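The complex is shown incomplete by one protein chain, all other protein chains being positioned as in the whole.
Letters are used for the chains, namely A, B and C, taken in the order the chains are written, and counting of residues starts over at 1 for each.
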Amino acid sequence: MGKVIRVTIWNEFRHEKSQDRTGEIVRSIYPEGMHKTIGAELAAPDLEIRYATLDEPEHGLPDEVLNSTDVLIWWGHMAHGEVRDELVDKIQRRILSGMGLIVLHSGHFSKIFRRMMGTSCSLLWREVGEKERIWTVEPAHPIARGVPATFTLPNVEMYGERFDIPQDGRIIFLSWYEGGNVFRSGVAFERGHGRIFYFSPGHETYPIFKDENVIRIIGNAVRWAAPEDWYEISCPNSPAPEEIRTPDPNRK
Amino acid sequence: MGKVIRVTIWNEFRHEKSQDRTGEIVRSIYPEGMHKTIGAELAAPDLEIRYATLDEPEHGLPDEVLNSTDVLIWWGHMAHGEVRDELVDKIQRRILSGMGLIVLHSGHFSKIFRRMMGTSCSLLWREVGEKERIWTVEPAHPIARGVPATFTLPNVEMYGERFDIPQDGRIIFLSWYEGGNVFRSGVAFERGHGRIFYFSPGHETYPIFKDENVIRIIGNAVRWAAPEDWYEISCPNSPAPEEIRTPDPNRK
Amino acid sequence: MGKVIRVTIWNEFRHEKSQDRTGEIVRSIYPEGMHKTIGAELAAPDLEIRYATLDEPEHGLPDEVLNSTDVLIWWGHMAHGEVRDELVDKIQRRILSGMGLIVLHSGHFSKIFRRMMGTSCSLLWREVGEKERIWTVEPAHPIARGVPATFTLPNVEMYGERFDIPQDGRIIFLSWYEGGNVFRSGVAFERGHGRIFYFSPGHETYPIFKDENVIRIIGNAVRWAAPEDWYEISCPNSPAPEEIRTPDPNRK
Partner (left out) sequence: MGKVIRVTIWNEFRHEKSQDRTGEIVRSIYPEGMHKTIGAELAAPDLEIRYATLDEPEHGLPDEVLNSTDVLIWWGHMAHGEVRDELVDKIQRRILSGMGLIVLHSGHFSKIFRRMMGTSCSLLWREVGEKERIWTVEPAHPIARGVPATFTLPNVEMYGERFDIPQDGRIIFLSWYEGGNVFRSGVAFERGHGRIFYFSPGHETYPIFKDENVIRIIGNAVRWAAPEDWYEISCPNSPAPEEIRTPDPNRK
């Protein structure tokens, strides 16, 4: 509708710089970092995309950035503990006020996702490059628009049930894994006045963020999660709109 | 069934000791503290009741107490911020493992309730001693057993909507206030392997914890929230139960 | 977005023609029937509005009308039992395929609403013209757009809890009544690929469908419930997308 959505893609950006074998693989797939690939793949006239990473000052999310972000995309893995609690507090407050949050893959264990869920967000995992088949459970949901009834990713890290999340997660996608596991791989929540989408594909050593369906889903989620309005969080003393005739025994 | 439920009633226990007019009123109703009145009212052969308060060492909840608690009842108000985050972490982990949590009245703004919800838990409030009428929305729920279809409390602090909680809260009770507000006053959640019940009546300056229906509801909630089993929180690497034939391109 | 939503407003249209005192009152408020007033009030460039009533052939909803309806608004009261089951079957199928359904007031007891809910949809009621105060519980929901935090209707029929509906109803509005009751007065559901909104205000003997907020809510609900796509309902035999190696013991 002509409205531009201000998206900030946050990446831990450590695997890409690591000097081990994993670092090599990740760099070969994502030479400028996963965030830049995701951003390039999402690029569209209705999206204004910025980037932020852990090792920048204020983790790349100073107030002027956070407070001008409509939808925050989050990828983190090995350094969740380094994200400062003060920033997590601010992001939570921004989400409750209306900001969308898209959490990818290993972000299930990020401070911000666990904060929003209230649960451990634990799961089973296995890293052997097996095949994943994704099923669309709610084709009429905006996040599933244009996504086929089922599609595969040739090599992934397995994330399996039990996934410890609250029960009001709207299940958009369910995954089947070659090795025998299943997973609620695409789940949508509303918290406060904001919307949250968790999507499990996105392991750093496979080119998952170049997959057409994965990108379509993330793009749909961004547009679904973008707020129409912003709301103040307050807990006000509120005068009675109707007449009260009961006398307060504590006031004489 | 012969099984005894180990209940710990936590009270901030500051209003009762305060030297202002409120303190006087609270002491006149609850001479030994709200926790002691709640405990005395709940007393039953299947409950083993202990007490804990903010100003005790470790806020009265050292590991040996917390780890032998089946259901924790929580009343706090003016000093939420003084509860140490390390304790909140431990309580959250205990709930996710199976412990029940009953949050009363102003505990809606406690660190532990907000932690479990992920939301601000904000609401409207008004303290003029008006009448509250409570409606039982789910009479077949264990928490509503023996509770009439509707009952009143003659003087309360008003808590009104919008109450910022997640949408999977099972609404057991809804309240009407003389001054024109409404509230989801009894709401049940499950998080991890634990059960949580929030109940809004319980303002310190009225004898609400001596009301027969209020006590019945809290007693029902304790029995509903008591765990049958305990579960470990872990996020294990999990071998494939089925054969994987796809070769991992990253392993040669 | 340029897309026109095809709305059909269905009205039982019996009270308006009745020769009793109620009929007189209803005619004085809605001279051409409630459906025509609702349609006139909703009129907007993005809505194409048609009308249907019980006593027309096929209750005004022959296949060519139903199958070109995006959102169906339903008001019924004294003659729910006269709606033919075959039509209810067709409406249900159309909703599951994507059509929106807005059920107003006494429509809570219509065959189509009870069919979609699976419950009795019973409630408490009282007709003494008392005041209703409506609270917006989810201001960020599209149905609440532009609706104040609270507003009143000076005279209504009371509908009170317990309202027997499924628990996944998203509560958008909660009502307070002067006489002491509360009600989940605006509740949103999704069933199959369609969206359903129940809104309780709308008693025939008061000019409720001329209230600005009531009309805004119905208009918002129409736009929220309008489908983006249509889906076929089928239960197909589905070939295996992955290789099966287990031999079927029943096939030799």
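Operating definition for what follows: a contact is a pair of C-beta atoms (placed from the backbone, for glycine too) under 8 Å apart; a residue touches a chain by one contact, two chains touch by 3 or more.
Computed from a predicted model, the values in this text were never measured in an experiment.
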| item | value |
| --- | --- |
| Missing chain: touched chains present in the view | A, B, C |
| Given C:Arg6, C:Arg145, C:Arg191 or C:Arg223, the one touching the chain that is not displayed | C:Arg191 |
| Residue, one of C:Val7, C:Leu42, C:Met116 or C:Val147, that touches the chain absent here | C:Met116 |
| Subunit B residues that touch the omitted chain in the full complex | 1, 98, 133, 139-140, 142, 145, 150, 152, 176, 178, 190, 193-194, 227-229, 231, 241-242 |
| Absent chain, residues of subunit C that touch it | 25, 92-93, 96, 109, 115-120, 122-131, 154-155, 158, 160, 164, 166-168, 177-181, 189-192, 205-206, 233-251 |
| Positions on subunit A where the hidden chain makes contact | 133, 135-139, 149-150, 160-162, 167, 170, 174-177, 180-182, 184 |
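Note that in this section only the chains that are shown with their structure count from here on.
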| item | value |
| --- | --- |
| Chain-level touch network, classified as line, ring, star, complete or other | complete |
| Copies subunit B and subunit C touch via same or different residues, half shared test | same |
| Geometric centre distance via CA averages, subunit C-subunit B, whole Å | 36 |
| Interface hub residues of subunit A, defined as touching at least two other chains | 178, 190, 241-242 |
